[in-house]
Structure formats: C-alpha cells, structure tokens
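Here the complex is missing a single protein chain, while all its other protein chains stay put.
The chains carry the letters A and B, assigned in the order they are written, with residues numbered from 1 in each.
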Amino acid sequence: MSSSSEILGMASRRGSIKRGLRDFVLFARRRPSVMFGLVIVGVTLFLALFGPAVAPFDPEHALPGAGLQPPSFQHWMGTDVSGMDIFSRTISAPRIDLVIALVSSLIAFAVGVALGVISGYFASNRGVARFISEGIMRCADILQAFPVFIFALALVGFRGPGTGNVIAALAFLNIPYFLRVTRGAVFQVREQPFIEAARCAGNSELRIAFVHVMPNSAGPALANISPGIGFAILLTSALSFVGAGVPKPTPEWGSMISIGAPNMITGQWWTALFPGIFLGLTVLGYALCGDGLRDYIDPMNRR
Amino acid sequence: MRFLRYSLRRLVFLVPQLVAVSLIVFFLVRLLPGDPAYLIAGQFATKERVEEVRRDLGLDQPLPVQYVTYVGRVLRGDLGRSWRTSQSVVEDIRSRLPATLELILSAGLISVLLGIPIGVYTAVKRRGVGDKVLFVYGMLSGSIPDFWLGLILIFVFFSLLGWLPGPIGRLDPIAETPATVTGMYTIDALIDGNWDSFVSALQHLVLPVATLVLVYMTLIIKNTRSTVEEMLRSDFVEHARALGLPRSKQLRYALHNALPPVVTVIGIVFWFLLGGAVLVETVFAWGGLGQYGVEAVIYSDYAPLQAFVLLAALFTLVVFLLVDLAYFTIDPRIKT
Partner (left out) sequence: MASLLDIDAVSVSYERDGKWVRVLDEVALTVEPGESLGIVGESGSGKTVLIRAVLGLLHPPWRIDSGSVLLDGDDLLKKSEEALLRLRGKAIAITSPEPRKHLNPLLRIGEQIVNVIAAHAKMPRSVAMEQAVELLTRVGIPDPRRRAFAYPHELSGGMCQRIVIAMALAHSPKVILADEPTAGLDVTISRQILDLMHDLVQRTGSSLVVVSRDLGVIAHYCRRVAVMHSGRVVEIDDVEHFFEHAVHPYSRNLLRAARAARDHTRPAAPNPGTRGAPSDAACGYASRCVLSEPRCRETRPSLDTLSLGHLVRCHRRTEIVSAEVEA
C-alpha cells in the first residue's frame, strides 16, 4: 500500500505526473506487451480526438449507389449496405466509445472508491455507521447477482436507449468492482500508524477517512481503470450490436458489426470484419496497458 | 448429514436473496427517471393511451401496493403478457428456455471437459510450445467480442466452406421438429429415434457452441493452470516429495487442492455464458430466451423484460448455490 501512496503522493506534486508518466513509458519499453498496449491506447486517443477530422469520407453520410463495395483504393475497407465508407466510420468510432468508457469509468471510480472507503473504514464501528457500511456491501453483492451484460441490457431497456443511459448503466455496473477493491485496500491502510496519529491529532473520523485513508487506498482501483475501460468498450459495442446502445447513424464498432452482419453472411466479408478487428485490438491494448500499470505500481518496477 | 444441513441453510438463504433481487428489478423500473408508460406506449401515443398504459401497469398505485401485487402475481405464476407475441410471458419462456439451456449447457460442458485437462497439462509441463500458443490465445479470446467471432465463424464455415448450416435457428426448415420431451432438440431427437433431426440439430449447434467455447474456455484454462501451478509449488506437495511420495501422488495432492478454486471459476464461466448466450442467440437467430430478452429491450416490451431479468438473476443465484455446495463437499474446512 505504501507504493500506491507513493504514486499518489508523487502525482499530487506538480510536474511529477509528467515524470511518473515518463517512468512508466520507460518501464513499458522493457516489456513489449505493455508497449503494445500503450501504443494502442495512444492511437485510440488520437482517433478519438481527430478521427472524424482525418477521415476521408463523412462517417455519417451515405453515398447512394456506392453500397457494398469491396475494399478498393478509394474505399480502403469497402462500403457497407447504405454506402457509408467503412474505413472512415471505423476510425471515427473510438470517439463515442472512449467518451462513454471514460465517463462511465470515472463515475464508477469516483463513486466506487468513495463507497469503498466508507464501507471499509466504518466496517467495524457500531451503530449507524456499521449499518451503512454493511448495507453498501449487501447492495453490491445483490448487484452482482445479474450477469453483467444482461444487467446493462436491462438498465438500458428500462430507461430507454441512448448514449446517456449507456453511460449510466456502465457506471452503475462497475461501481461494485471498484468498491470491493478499494475496501480491501482500506482494511490494510486503516491499521497503519499514521492513521492512529491523525486520530490523536484530533481529526474527525470523516476527515480521516477522506483525507488520509482514501488517497492511500485508491491505488488498486486506479490500476484497474484501464482494463475497466476496455471492458466498457466491449460492453458498449455489445449493447450497440443488439440495438440497445448508441443510436444508429453514429459510427460505433458494435453497431457497425450489426449493420454489416447480414451482408457478411452472404459473403461480403468486409462489412463486419474490420470493426471487429479494431475492437478486439483496442480491448486487448487497454487490458495489456492495465496489466502493465498494475505490475508497475505493485511491486515497484518488478524485474 | 453435514451436507444436508448446509444445503438446507443455503437454500433458505436463497429466499432473502430472491426477495432482494425482485426488489431491485422492481425498483429499476419505477424509481429511475423516465416514465416507463411513455416508453411502452411509444413515441406517437396520445395522452389517453399513455394513461391507459399507466393504469394497465398499475403505475398509478402507491409503491408498496405495486410491489405486493407484483410479488403476488409472480408467485401465482403470472408474469404478464407480451404485447409483441400476444402470449403470456410464462408460455413464451417455456417454449424458449430449452433452447438457451441447450446452448449454455453444451458450451459449459465442453469448456470444462476441454479446458481443465488443457489447464492441468500446461501447468505440469511448463514452458512448451503450448505455453506460447496458450498465451496468445488467452490474450485474444479475452478481447474479441463473442458476437463478432460468431459472425466470422459463420462466414468461414457457412459462406466460404459450406460445411455447416447458416444462422437460421436450431433446425433445418425441412427437418422434422422432434416430439417435445425436454425441449432440447438434440436430446429429444435421440429419444424420438429421429436420426435426421438429430444430425440437423447438432449441425446447427456446432457454430454457436464453438463461439461460446472459444471465448469463455480461456477463463477455465487460465485459472486451472495458475491454481494447479500454485498447488504444485505448495508446502504440502513439497513435503510429500520430501517423503518420497511418487510423482503421481504428488500430482493428485495438487489437483485435489486445486479443485475448490476451479469449481468457483466454473461457476463464474456459467455466469458469463448466460450473458454470452444472449449475444450468440441474436447472431444465430437461435430463438431462445436471450433473443427474447433482447427483443423485449428493443421494443420496450415491459413484462417479458422484467421476467427475463428476474430469470437471469435466479439462474445466477442457482449457479452460485451449486458452486457453494460443491465447495462444501470438497473442502472439509468449511464450517456448517
């Protein structure tokens, strides 16, 4: 746990974030898989920002008469059934996916860590505090009684499709995970002597919980954000695939695959192939990055 | 005797869990912002229509009354009516459940029967070619979306090679549907003695099951491998080696102790399979519960959706109950 507080302590000092990042990149150099992940993350971030701008064709504009053309010099990945250029759509898709994934992950992280701190720190106290902390845990347990995708489906189903609801569903789903991970860390941190010292100095329990315990317990949750993002992207595309996610003309890998599916079956392989490859690579990249981050934080610079 | 006591305890514990689940499902609809009546009535509904829907769903009653009526209905076996199929939800479920079960059970069984031996083998014989292959496979299958993989498999084996039938459901249109015993076409066809239908059903089963297995078997392989490796390095296996116990016995000690975590992973895989089944059913037009649930979402068919979620939760609870029971039989350290 001290290493995570080191990281966060480092991060809280200006300019050290840059140094931390650079150290991580150097670390990644030694591990090709992590490097690969970092590259993917970089590429997707770039595409999210500039994708639609650098795309040769308007990703939401259908070219009549140009439907179902195989990959050619003009259309690098071919066109789909309504004549939209697949390449342009593929590189424009990260924007919506990443926005959804990042926003929902951040919300889940913030809420999850906060709840984790509360439920972990006050776990053994008596009275109301304990009731709340136990209550939080029970709710998290019950939430996990639903298979993830089905729950996301249900949330979207009950509230209606649309990007905002997808974000809400994903955020809600990921909270228990961040909660548990943080809670475990809190159990260890709260035994440390400096917490006792803070208590002697007269700080209120709430203050201790949020000013001292939280920054030091957020490490494990932080390390898990990256794979969480990958998973969120997967979930978003799954929802979009069945039509319960991002609305249709918006380019999104899952919805592109669903549009291209019937064509693929009849032999036009390019309609659904490319978005899937990109999707798989992206999720893989974020997962590898997350693994690398985890190894980097704990133990520090292993091997 | 101990086992009976434990299983009874767990079964009893199931009840409050179900209650909690039903509460969540209930509140999901009613407490979230947005009016389900509008959703169901549709965009172009008139105000009267919306009101009608609201009354229909009993949304004008106070919450506690709504919950009680809801629970009452469920216990009586009334899960509502689907406005899409015009049938009772219970009837819809009954006709679709076996299809999904067939899918999940086959995929689960194959994943376990293949995954565990592979996991054990790579744990015992480390650093072979298999290691590298497995590593790549593991990385890939965790990232590739199952619905996309299904499409690729269809493309290769149906569109290109023509070896297997296309995604038109569970049976060839010309094949005879076997007499319903379990509802699972493969088993029923065997019972019926209908060889053609059996083959047809099996052929249609191959690709969807393969999709699920390819994606979810990794979990079993990875976990089995790491658990067995850990056990092989454990103190008590070392000590067995120090006392001259033959290698086969050492391996048995390790495998036996690896069983509890592996059983948990198997449970988790079945849990994942339910979610995966939903997507795979959509790709392959399987006509099971998964597809039913998805359609309910898209068309805002409220009653089936609620029932679907409830069933999914029930399935999860049952799977984890079974895992707990299995754990209990294997590990004597668990207290009653």
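Assume contacts are C-beta pairs under 8 Å (C-beta built on N, C-alpha and C of every residue); 3 or more make two chains touch, one makes a residue touch a chain.
In this text the structure is predicted, and so the values were computed from the model without any measurement.
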Chains still shown that are in contact with the chain withheld from the display: B
Touching the absent chain when the full complex is considered, from B:4, B:75, B:174 or B:242: B:242
Residue of B:106, B:257, B:300 or B:316 touching the missing chain in the full complex: B:257
Option from B:50, B:140, B:187 or B:330 whose C-beta touches the chain left out: B:330
Residues belonging to chain B that touch the chain removed from view: 235-236, 238-247, 249, 253, 256-257, 330-333
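By definition in this document, only the chains that are shown with their structure count from here on.
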Chain A-chain B separation of Cα centroids, rounded to whole Å: 24
Complex contact set, residues of chain B against chain A: 17, 20-21, 24-25, 28-29, 32-34, 36, 39, 139-140, 142-145, 147-149, 151-152, 154-155, 158-160, 166-167, 271-272, 274-276, 278-279, 282-283, 293-294, 296-298, 300, 305, 308-309, 312-313, 315-317
Complex contacts: residues of chain A adjacent to chain B: 138, 142-143, 145-151, 153-160, 230, 234, 237-238, 241-244, 254, 257, 261, 264-267, 269, 272-273, 275-276, 279-284, 287-288
